[in-house]
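Shown below is the structure under consideration.
A protein chain is absent from this complex, but the other protein chains hold their places.
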Amino acid sequence: MSTTLPLSGAAEATGFATGNHRPGELRSCDTTGLPVCLNAQWFIRINAVMAVVFLLVGGIASILLALTRAPTIHLLSAEWYYRVLTLHGLNMLIFWILFLEVAILYFTATSLLNSRLASKGVAWASFGQMLVGALMVNAMILTGNSDVLMTSYVPLKGHPLFYLGIILVATGTLTGVGNFFATLYVAKRDRTYNGSVPLVVFGATAAAIIAVVTLLHGAIVMIPTFLWSMGILETIDAAWYRLIWWGLGHQSQQVNVCAMVSVWYLLATITTGAKPINQAVCRAAFVLYVLFINIASAHHLLVDPGVGAGWKIWNTSYAMYLAVLASMIHGFTVPASVEVAMRKKGHTNGLFGWLFAAPWSNPGFSAFFMSLVIFGFLGGITGVTLGTQQINIIAHNTLRIPGHFHTTVVGGTTLAFMGLTYYVVPLLFQKEFYARALCRIQPYVFAGGVTLMAVAMTFAGSYGVPRRHWDVEFAGAQVSAGFDASAHLWLGLMGVGGTIAFVGLLMFILLVVSAVFFGKSNAGRAMTAW
Amino acid sequence: MSDEKKVADIIRDEHNAEEHHTPGTMTLVLALLASFAVYYFANWKALADTWHVR
Amino acid sequence: MDNPWLLLALGVLVPFVSYTAWGWIEIMNVPPAALP
Partner (left out) sequence: MSIHVPAADWFKAPTGGERTWIGLALAWCVVLSVAMPYWHLRGKQNSTGEAYAVEPMKFSERVEAFVASNKVGEENGVPVVQPAPGGDAYLLAQMWRWYPILKLKQGQSYRVHLSSLDLQHGFSLQPMNMNFQVLPGYDHVLTLTPTSSGSFTIICNEFCGIGHHLMTGRVIVEP
């Protein structure tokens, strides 16, 4: 049964223009008919595979952390807890996500614009720098040379190769983003499409723009710190470091938000044939993201010395709330596009008839829609509230902060990327999944675990339980301190949620790896539908 | 109907797009706004109970 | 709204001025302590 994905051939996708591929470097997707540049496909494949490898490294770290913070188990020693925490942060938030985002950028700029990838050489340079940098960072962490956590706040000092690794990952990603912009230029010059770029490409462009300013901050903070770690520079000012590092740190989260929203539109279209009602609104929301979402990084410094109330309030309100407005707009336009598509297919009974009738057994759809709900309800609401200048006083550096970002980055972006992978593997790797029933339930296991963990973290943090902290009983401290039983209950539930999420993550990795390396090929025929 | 034909219809529909009714989505986003307001003001109240600091 | 290069310029400029430059200036102007 060939899938009836509501997509179309190259002609419709690009408004009847002709591609600019060199001979022998193009194939037409057997399922969607979209043009696939073979160079881009190769780099999408190796970036996606490396992304899943670092997801596994970060995943192993996450179960060790969950079992350590659960008070009854308290698995790791203090030294190894802080070391594995460093490993977890960098592998999940930086390596897994950036490798996959480079793959997404390559896909959107080539297949959706009917264009060839600008340069294979630049793509190799990007991949090489990112891979060497990531391995270097992981080596420095695991050998105990850089127990400084992901943020490596000065004057904590890591091994010079640790900083050099992060610089390489940053410059590698910037090279990949440059390759994306070059492809946009090549596509425009060769007129491989006419009119405006498709919405998903516009969203990816917004993500790429935010990535540029993010990696700019990365260079500004990491290069002097690298020199400082080698003793060339005398000191680095702590307040300055925090300001610039969070220019890298939080803005990389905004790249993830932007890429996730683009993936939402993509998956809504693939799984239900959804069509945004008014593209001007969606595109305006992406423009608001590009202009204003990055100044939200100020909410990491709301209770810091050195920066005044004026700076704190301006950057976390007014302009920033225009970016919150953009998120609220996407929160409407994405489900609205699904509702319109489902109603057009005849599911018009009652308010949510269209939602119940949606393809919940399709992991691409379930991951996408749960990502939307978790990001919107749990992530957005807690984020804006925690990012309020005065409210931050009762939340800064407590477990409420990880409670928030595990709903946005993990329950939101990672879950959406997982949903996307259920189409990337059959369409771009041309391999079929085994154990399709497991694939259908995997998003639910992962989303359930992450939600339970994040809610438990938020409640524990409300009791004051600090983040990045090995022993909430402060055993051996000169002045005794501790938390009441309910905080321990929430930490226990956090351990349970974390374990369930890890099971979901392991399912995902095993399913993807078994499909990519040992799956039956589906070249020459359409993918088997979900 | 072949894929290409079906999509052409969708594109033609786009031109005479009639009023799109999305009551389900409107309910969802209103629920979002309501829970947002409740959570937001609850946090302000929690903050107000702590010591005074400037 | 269509021109990616204009968006790129604005996307780098606006956050840099509003967050980074202003914050940097504030940090540099922290007065010396009197420790009363």
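Labels for the chains are A, B and C, by order of writing; each one numbers its residues from 1.
By definition in this document, a contact is a pair of C-beta atoms (placed from the backbone, for glycine too) under 8 Å apart; a residue touches a chain by one contact, two chains touch by 3 or more.
Everything numeric in this text was worked out from a predicted model, so none of it was measured.
Touch, as defined at the top, links the missing chain to these shown chains in the whole complex: A, B, C. Within the set A:I223, A:V287, A:V303 or A:L489, the residue that contacts the chain not displayed is A:V303. Touching the chain that is not shown, out of A:M328, A:M342, A:L428 or A:M527: A:M328 (per the contact rule at the top). Considering the full assembly, A:A268 is the residue among A:I167, A:A268, A:I374 or A:V512 that touches the omitted chain.
Residues touching the missing chain, restricted to subunit C, are 1, 30-36 (touch as defined at the top). Mapped onto subunit A, the footprint of the missing chain covers residues 6-8, 12-15, 34, 78-79, 82, 112, 147, 149, 153-156, 193-200, 237-239, 242, 265-266, 268-269, 273-281, 301-309, 312-313, 316-318, 321-322, 324-325, 328-329, 332-333, 336-337, 384, 388-390, 392-398, 462-464, 466-472, 474, 476-481, 483. Contact between subunit B and the absent chain runs through residues 7, 10-11, 14-15, 19-23, 25-26, 29-30, 33, 36-37, 40, 44, 47-48, 50-54.
Here, only the chains that are shown with their structure count from here on.
Centre-to-centre spacing of subunit A and subunit B amounts to 21 Å, using the average Cα coordinate of each chain. A separation of 25 Å divides the Cα centre of subunit A from that of subunit C. Annotation for subunit C: no residues touch two or more other chains.
Of all residues in subunit B, none touches two or more other chains. Considering their complex, residues 1-2, 4, 7-8, 10-12, 14-16, 18-20, 22-24, 26-27, 30 of subunit C touch subunit A. Considering their complex, residues 4-9, 11-12, 33, 273, 275, 277, 328, 331-332, 335-336, 339-340, 343, 351-355, 376-377, 380-382, 384-385, 388, 390-391, 393-394, 462 of subunit A touch subunit B.
Subunit B meets subunit A in the complex at residues 3-4, 6-8, 10-11, 14, 17, 20-25, 27-29, 32, 35-36, 39-40, 43-44, 46-47, 50, 53.
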